[in-house]
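Have a look at this one.
With one protein chain removed, the remaining protein chains of the complex are shown where they sit.
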Amino acid sequence: MKNTEPSKALGSVWIFGDYRNYFQNRVTLQLIAKGKDLAERLETEVTVLVLGDRIHQYAMEYVAHGADVVLAVDHPHLKAYQVETYTRIIAEIAAEYRPEILLGGATSFGRELFPRLAVRLETGLSSDCIALEIDPETGLLLQTSPAFGGDLLAEVITPDHRPQMATVHPGVFKERPHDSGAVGRIVYPDVEIRPDTRVELLRSRPQQGRKGGLEEASVVFAGGRGMGHAEAFAILYELAELIGGEVGATRPAVRAGWAEEERLLGQTGKSIKPKLLISAGASGALQYTAGIQNAEIIVAVNRDPNAPIFKMADLGLVGDARSIMALLLEELRKRL
Amino acid sequence: MNTNIVVCIKQVPDVAKVRIDHQRMTIIREGVDSIINPLDGVALEAALALREKEGGAITALTMGPLQSQEALREALASGADRGVLLTDPRFAGADTWATSKTLARAISLLQPAVDLILCGRQTIDSDTGHVGPQIAELLDLPQVCGVTEIHKEQDALTVKRISDGFLDTLRLSLPALLTVSHELCVPHYIPLGRLERAFSDIPLTRWGLEDLGLREEEVGFRGSATRVTRLFTPPPRRKGESITGASSLLVEHLIRKLEALGIIDEEHGTK
Partner (left out) sequence: MHLELTMKQAVIRRTVRKFAEERLAPRAVQIDASGEFPLELAREMAGLDYFGLEIPPEFGGAGLDSVSYTLIIEEISRASAAMGVCVSVHNSVGAYPIYQFGTEAQRRSFLVPLARGEHIGTFCLTEPNAGSDVSSLETTAIRDGDSYILNGNKIFVTNGGVSETNLVFAVSNPSEPRKRFSVFIVESSRPGLEKGPIEDLLGMRGNAVCSISFHDCRIPVENRLGEEGQGLKMALSTLDGGRLGIAAQAIGLAEACLENSLKYAGERYQFGAPLTSFGTIQGFLADMATRIDAARLLLHRACRLRDQKQNYSSQSAMAKLFSSELAVDCARVGVQIHGGYGCTKPYAVERFYRDAKICEIYEGASEVQRMVIARHLLNA
């Protein structure tokens, strides 16, 4: 929608509330916290928009975590998250209340819903943002969005259209602690609910831990081309087994046949968040680092002191990956 | 029964080979090949598989400068029946919305009418994943994103995809739009004879602003809602130390780190 005066009846910084998997999926709470920041600067309030079935408890949670207002659309037909149904409902509500900003988590669902919704609302969208600020001069939302797997950042604005929409990567912002004394308004807008008939969900089951549980592992050894050959790469499997971790690989290593496709890390593979990631023999190409950048601690081992991987490592070891990993295995075997 | 498929293709720099110019805050394109976005290649491969089973025609569609016809020729060599290039200086500077408007209009003009649109889930340069859902919205089509399996029976598609930790099985009817994920299939290598013919035999369709019947305000920079105000490289997120030295010294550091993180216990072995 072209920019017109937003309604003051509700807060004008809106957050799409994704309550699925509530205890693990904290992105809504993180966005509420950031939303409060933004709202303060715009002298307005934070509204969480949540759709679903029997959601009152979540609405309360959102208030406890900082929401000033919760717009709740509660209906059995909304039990399963559905793109077209949600697009229609949210667009209707947004058209009526005209928020200034609409944020959502860059979950799989968020990444499917928001682009469609942005077109429905005829406005702009930036995705996977890693930073959001209000420009002190213009009052516009400054959206920092990554490109090229995260190595180039773009600052984006939506000057003439509203709401300014953005999805945010989980883990970027910190949630506010639960405050049972917090006060907020829960509103149930009157919206027509028509279930979507065009896409039918036949079955949905939790994804089994994939081979090796790479995404669950707290320690991951990630090997690249610098390991040299299959026998050397195999050292990583032994290390992982010894310590109780997992093995990931870069594209060149997978191509060489040293690791299966399921172990591929990066833009076209898996994104993981282990406690510790040891990257051995990978120079740190953008495609790869996109998959490991969220690890808590990164240790990089590479022969080239100028390798890009060292820019994102907490500890860098400059040396031959093969011999260092072999020696590490030997030393650990002695101790364990 | 014949299924007419459009595969949206984008020509992107080979991100694996791209380097960043930290001074000028741009990417260094020189010497870097332009390739078909890998997930678009997967989409094309899936289209080929569907055509083999069902018959129909595959149109490869791309928006870009004249150079993008390279990508279309490659798509033709892979097996697409027809290539359509949307090119016009006024299309430049488009954000994803303007791009989607342009692509969607082109799709709506194609004859015979399109039954299925396949896109890669996202590109390796912009990573947004917007264009698929936005085209679906503009053409009022049902969408499923990140598809890992496609089965077609008559006019219905049964697809699988992984979304937020769940493996979903969904059914939808044509016409529809799907975006695909890597698990769906692996693009085949193109036989050289087909490449040779794709560059000689088959003419490409070229459409500009007037051919699409769009106004200048709807496309390109003017048709965009978002603007990029600046580009920059992220500061190193971690200020780690780099150590050089004998392997034994380095391994010692590493072991101490493992101990500090509680991953191994100094005396008793693994936690």
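We call the chains A and B, going by the order they appear; numbering starts again at 1 in every chain.
Following the convention adopted for this analysis, contacts are C-beta pairs under 8 Å (C-beta built on N, C-alpha and C of every residue); 3 or more make two chains touch, one makes a residue touch a chain.
Predicted model only: the values in this text are computed from it and were never measured.
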{"item": "Partners of the unshown chain among those that are drawn", "value": "A, B"}
{"item": "Contacting the left-out chain in the complete assembly, out of B:V7, B:I35, B:I58 or B:I263", "value": "B:I35"}
{"item": "Chain not shown: contacting residue from B:E74, B:D95 or B:D127", "value": "B:E74"}
{"item": "From A:D160, A:E216 or A:D304, residue that would touch the chain that is not displayed", "value": "A:D304"}
{"item": "Residues of chain A (touch criterion as defined above) contacting the omitted chain", "value": "228-229, 255-257, 303-306"}
{"item": "Residue numbers in chain B that touch the chain omitted from display", "value": "33, 35, 69-70, 73-74, 77, 189-193, 195-197, 199-200"}
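Rule of thumb we're sticking to: only the chains that are shown with their structure count from here on.
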{"item": "Centroid spacing, where centroids are CA-atom means, of chain A and chain B in whole angstrom", "value": "19"}
{"item": "Of all residues in chain B, those that touch chain A in their complex", "value": "15-16, 18, 20, 25, 27, 38-39, 95-97, 100, 124-134, 136-138, 142-146, 158, 162-173, 176, 182, 224-234, 236-238, 240-245, 247-248, 250-251, 253-255, 257-258, 261, 263-264, 269-270"}
{"item": "For the chain A and chain B complex, residues of the former touching the latter", "value": "20-21, 25, 83-84, 87, 107-109, 111-113, 115-116, 118-120, 122-128, 130, 142-143, 145-161, 196, 198-207, 218-219, 242-245, 251, 267-269, 275-276, 278, 285-287, 293, 297-301, 305, 310-320, 323-324, 327-328, 331-332, 335-336"}
